[in-house]
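Following this message is one structure expressed as structure tokens.
Every protein chain but one is kept in place in this view of the complex.
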Amino acid sequence: MTATNSQPSGATHKRPNYMLIWLYLFVLTVAEVSLAFELPVSRNIKLLLLLFLAVWKALLVALYFMHLKFERWRLRVIFIVPIPLAIILVSAVIMEHVR
Amino acid sequence: MRWWLPDAGSTFAGPIDTMFLAILIITGIALVLVEVGVVTFVIRYRARPGRKAFYTHGSTRAEVIWTAIPAVTMVALGLVSNHYWVLIKDRKSVPPNAYHIGVHAKQFEWQITYPGPDGKLGTADDFTVRNQLHVPVNEPVAAELSSEDVIHSFFVPEWRLKQDAVPGMHIIAWFQATKTGEFELGCAELCGMGHYKMRARVFVHTPEEFKAWVTQQAAGGGGSE
Amino acid sequence: MTHGTQVLDQMRPPSPAEPGAGVYSNKLGMWVFLASDVMFFTALIGSYIVLRFGAPGEWAKPGAVLNVPLTAFNTFLLICSSVSMVKAFAAIQDGKKYFLRPVPGKLLRDGGLKFWLLVTMICGAGFVGVQLIEYFKLVHHGFTPAGFREGSLLAEHAAADPIKYGAAVAGLYGSTFFTMTGFHGFHVTCGVISMTYLYFTKVLPEKYSPQDYRGIEVIGLYWHFVDLVWIILFTIVYLI
Partner (left out) sequence: MTSVAHKTLGTHDAHHAPMSFWRKYIFSTDHKIIGIQFLFVSLLFLLVGGLLAMQIRWQLGFPGKPMPGGGILPESMAAGGVILPEYYVQLVSMHGTFMVFFAIMPLLVGVYANFLIPLKLGAHDMAFPRINMASFWLALLAGLIMTASFFVPNGPIRSGWTNYAPLAARPDLSGVTVGQMLWCVSIVVLGLSSVMGSLNYITTVINHRAPGMTWFRMPLSVWALFITAILGVLALPVLQGAAIMLLFDNVLGTHFFDPVAGGQALLWQHLFWFFGHPEVYILILPAMGMVSDIIANGSRKPIFGYHSMVFAIIGIAFLGWIVWGHHMFMSGMNPTLGSSFMVSTLLIAVPSAVKVFNWLGTMWRGNLHFHVPMLNAIGFVSMFTIGGLSGIFMAATPVDIPIHDTQFIVAHIHYVLFGGSLFALFAAIPYWYPKMFGRMMHEGIGKLHFGLTFIFYNLTFFPMHIIGMGGQMRRIYDPTIYDFLKPQQPLNVFISYSAFALFTVQILFVFNFLWSLKFGKKAPQNPWNDNGMEWSLPNPAPHGNWERTPNVYRGPYEFSSPEAGDKDFLPQFVKLPTDRDPVPAPVPAGH
């Protein structure tokens, strides 16, 4: 691992096509907005779809724009650690209302 | 001057006090182990000229032992505790035949509503009493807790019963008194400057007495206080 | 984090150390900060989820109170700023410190660090501007952090169609909406300010190079994170 240390992060990999990612994000956003308005689908399906799209977009940003896709795990964990905590907090508090 | 929990006054006291004692013993053993260890080592291994400490980085065997033993004890303790916890606090544990009363907390008083002769809450013959809790002995009673303003806590030490009354929530705390007489109901959650004086008197009657009291109150006699 | 950037320069050359994260300290520090920011937004967004889940009534229908098209445009702005930011980073990695430079045989000129960072700043400022306009409009119509203002336009609508306008939970709606979007906007503002600062102290003087692009990469991480948060917020606040 010391070996890889010397290489600049971001230069080790061939650069992704940022404009393409941008296009993805744009299309997904349009899809979301159109979903939001009246559609013949049930509310829950809609909800799931929207969340799915949102997470997809978030991942695109994190992986390509923030280069997480090309970083070492040592760095990735820093960003990953809080997520389970967030889930624990919210799901526990929600438990109050599912009885 | 009492050196132990207050005298038992409800069916909960038995198991809770036993649990308390059990934990006292477990932790007592742990405590003695540690403190005796500290003292003996302090005396035995105090620095003396020419002595050198025994060079070791530890012993996996010892560590496994004192990891495993607490782990086992704690899991066991958890299981036992959970049994009684569910019995006391779980909604499903409220006895179906329980006598329901409304306990409404507000800064800084307790308003206790009784179902009146018909034995049903929320009917015309309900009546409300300020800072006085009357219950029959040896009968399951379910207190339906609500709060006007902030969080208060329904606390009767002799019954080993404590339950917060939270605004916006409807919480049921049930209990079964086992001792007639007069006790005190305190507020155990800081609810403002008057928290300390948010106190009600508790009367545990024999069933007959209680009926008499209810009919007399329902007739409008006495009212509050 | 611009602090850190200057500070390291003053410190002795990065102290030869045990292999750490394998990245320079400013970047590591920024990632740690972002992790903590995740927890901050967890508090806000988590509360929103919980409050909405346990709310006494239904939330207002999407678009009933909030202006979705306008915000969609805003989302678009922020996404663009994210791309331009990453372009700026790519540019400095390739040593393109210039603003624009003609490319023989191409009609589009090639953008350098100065160009792309400026675009990012403008988009970011634009986002804040639009959000402010939105806020003013909303408050004007009677949507405040405390709910629908008495006797305001929205209050009347809500009275007429309680379901559509989620009259029962207007208070929660206002509380959560303004707090979450407000603090996101605050983050964007901080980003724009520090970028402007970098632009004049470091970018125009051409202090950055393929060997040292710390400031750009670090502020970029922050910026993309803010964009990421918005992507989540936009969906759960405006569309659900």
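Labels A, B and C are assigned to the chains in the order they are written; within every chain, residues are numbered from 1.
Just so we're on the same page, a residue touches a chain if its C-beta (ideal position, glycine included) is under 8 Å from a C-beta of that chain, and two chains touch if they have at least 3 such contacts.
Because the structure is a prediction, the values reported are computed rather than measured.
Chemist: Considering all chains of the complex, which shown ones does the missing chain contact?
Modeler: For the complete complex, the undisplayed chain touches A, B, C.
Chemist: Hey, which chain A residues sit against the chain that's not shown?
Modeler: The list for chain A reads 2, 5-11, 81-82, 85, 88-89, 92-93, 95-96, 99.
Chemist: List every residue of chain B that touches the chain not included in the displayed model.
Modeler: Touch set of chain B with respect to the missing chain: 1-6, 12, 15-16, 19-20, 23-24, 26-27, 30-31, 34-35, 37-38, 41-42, 45-48, 51-60, 62-63, 66-67, 69-71, 74-75, 77-78, 81-82, 84-86, 88-91, 107, 145, 149-151, 153, 155, 157-158, 160-169, 171, 183-184, 186-197, 199.
Chemist: List the chain C residues touching the unshown chain?
Modeler: Touch with the absent chain occurs at residues 3-4, 6-8, 10-29, 32-33, 35-37, 39-44, 46-47, 50-51, 54-57, 144-147, 168-169, 171-172, 174-176, 178-179, 183, 211-214, 217.
The rule is short, and it goes like this: only the chains that are shown with their structure count from here on.
Chemist: Report, in whole Å, the distance between the mean C-alpha point of chain B and the mean C-alpha point of chain C.
Modeler: Spacing between the chain centres: roughly 49 Å.
Chemist: Roughly how far is chain A from chain C, centre to centre by C-alpha average, rounded to an integer in Å?
Modeler: Whole-Å distance between the two chain centres: 15.
Chemist: So which bits of chain B are touching at least two other chains?
Modeler: As it turns out, chain B has no residue touching two or more other chains.
Chemist: Residues of chain A touching 2+ other chains?
Modeler: none
Chemist: Which stretch or stretches of chain A touch chain C in the complex?
Modeler: 1-2, 4-5, 8-11, 15, 18-19, 21-22, 25-26, 29, 32-33, 35-37, 47, 50-51, 53-54, 57-58, 61-62, 64-66, 71-72, 74-75, 78-79, 81-83, 85-86, 89-90, 93-94, 96-97
Chemist: Please name which positions on chain C make contact with chain A in the complex.
Modeler: Interface residues on the chain C side: 19, 21-23, 27-28, 31-32, 34-36, 38-39, 42, 46, 49-50, 53-54, 62-63, 68-69, 72, 75-76, 79-80, 82-83, 85-87, 89-90, 93, 217, 220-221, 224-225, 227-228, 231-232, 234-236, 238-240.
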